[in-house]
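Heads up, the thing below is written out as structure tokens.
One protein chain is absent from this view; the other protein chains keep their places.
This part shows chain A:
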Amino acid sequence: MAASLVRIFSKSCRQISRPWGASRAAWRSRSTNPAADVSSDQAAGGVSFPPLQTYSEEESMMREAVKKYAQERIAPFVSKMDENSTMDEEVIKSLFEQGLMGIEIDPEYNGTGSTFFASILVIEELAKVDPSVAVLCDIQNTLINTLFAELGTTAQKEQYLSRLTTDMVGSFCLSEAESGSDAFSLKTRADKHKDYYIINGSKLWISNAEHAGVFLVMANVDPSSVPEKNILGQIGQGYKYAIGMLNGGRIGIAAQMVGLAQGCFDNTIPYTRQRVQFGKRLFDFQGMQHQIAHVATQIEAGRLLTYNAARLKEAGRPFIKEACMAKYFTAEVATLTTSKCIEWMGGVGFTKDYPIEKYYRDCKIGTIYEGTTNVQLSTMAKLIDKEYDS
């Protein structure tokens, strides 16, 4: 009796479960498509599902303007800056003049009032000429400005944002001698003393140290000595802020790596088309063609990962995994590309007379700063693990 009841019950359960399963699948597909339609419409003004390399008119104009500016105002200084290990003051000044140091900031604070994707395009174009200049622009836009814009009080924004967009470079001080990847084991303390804080500790890898006018220092605070004026955001939330902002910064670094790889590639291919050995152009050897095509594919894939992560972030959709993928992958691509480019150029690729070896030296930092490759991979794995939770 019980058994037959169970049988009937289980049969009816099975019948119930099928329509439930079907509707769940329908719900899943319904939930993904509308979002895709909305973001592609927003991205391309009415056209559904445009390619990732689709830009608004202003994004195209900006990219052209920065390309021209970088070729004329930065390229001539690159080898001298490299030799002297110094960023030229004129170059920094011209970055401000072009409006490249406050791309997402509101015109109220003298910013450009454009989008995150525009920043990405700018960083990519700058990196094609000099990755070091690109990262100065990247840090200012994706780390410093973002922190002030999102967390600053009106007074702080007025005091700092107008300067950051106009003539003041910002610095980001997180790492210490004993804490890099293990960022939040940092030891620097900020102890309250009347209405100011005394900061004790020492930071390493202080970005733009020689040029910065404002330094964002991450420090431990005794929570009972409560905040005010020169604290950005709320006490105790620093970890969350830093992590949040590094997620976006990651995409900036990916853009830098894409630009680096492309710039190096663009400087190399003309040589392979010109140089003749054994009666034909280097480019005409099948071995070369296969290597070149492979590298070009990797750069394109890296670019698409970067652009997609940027568009996801702009659309307010989850993007952390994609940002990690972009940074990890493009850093690898930059290493591969620059290494191959030196080989393709032969002896001249190795010499300082050509820009190739600088790209090769510069590429390694992509696997290190703003979260090492291993950290990116672990972050991705954690997110992937969560995806299979339900």
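We adopt the following convention: a residue touches a chain if its C-beta (ideal position, glycine included) is under 8 Å from a C-beta of that chain, and two chains touch if they have at least 3 such contacts; residues count from 1.
One rule holds for everything that comes next: contacts and distances are computed from a predicted model.
Visitor: Which name from "Prenyltransferase alpha-alpha toroid domain-containing protein", "Glutaredoxin domain-containing protein", "Electron transfer flavoprotein subunit beta" or "AP-3 complex subunit delta-1" does UniProt give the chain that's left off?
Guide: So the chain that does not appear here would be "Electron transfer flavoprotein subunit beta", according to UniProt.
Visitor: Touching the hidden chain in the complete assembly: which of A:Gly111, A:Gly170, A:Gly238 or A:Gly263 does that?
Guide: Hidden-chain contact among the options goes to A:Gly111.
Visitor: For the chain not shown, which residue from A:Leu52, A:Ala65, A:Ile269 or A:Met288 touches it across the whole complex?
Guide: Residue touching the chain left out of view: A:Ala65.
Visitor: Out of A:Thr54, A:Ser79 or A:Gln98, which is the one that touches the chain we can't see?
Guide: Once the missing chain is taken into account, the touching residue is A:Gln98.
Visitor: Since one chain isn't shown, list which residues of chain A touch it in the complete complex.
Guide: 57-58, 61-62, 65-66, 68-69, 73, 97-100, 103, 107, 110-114, 118, 122
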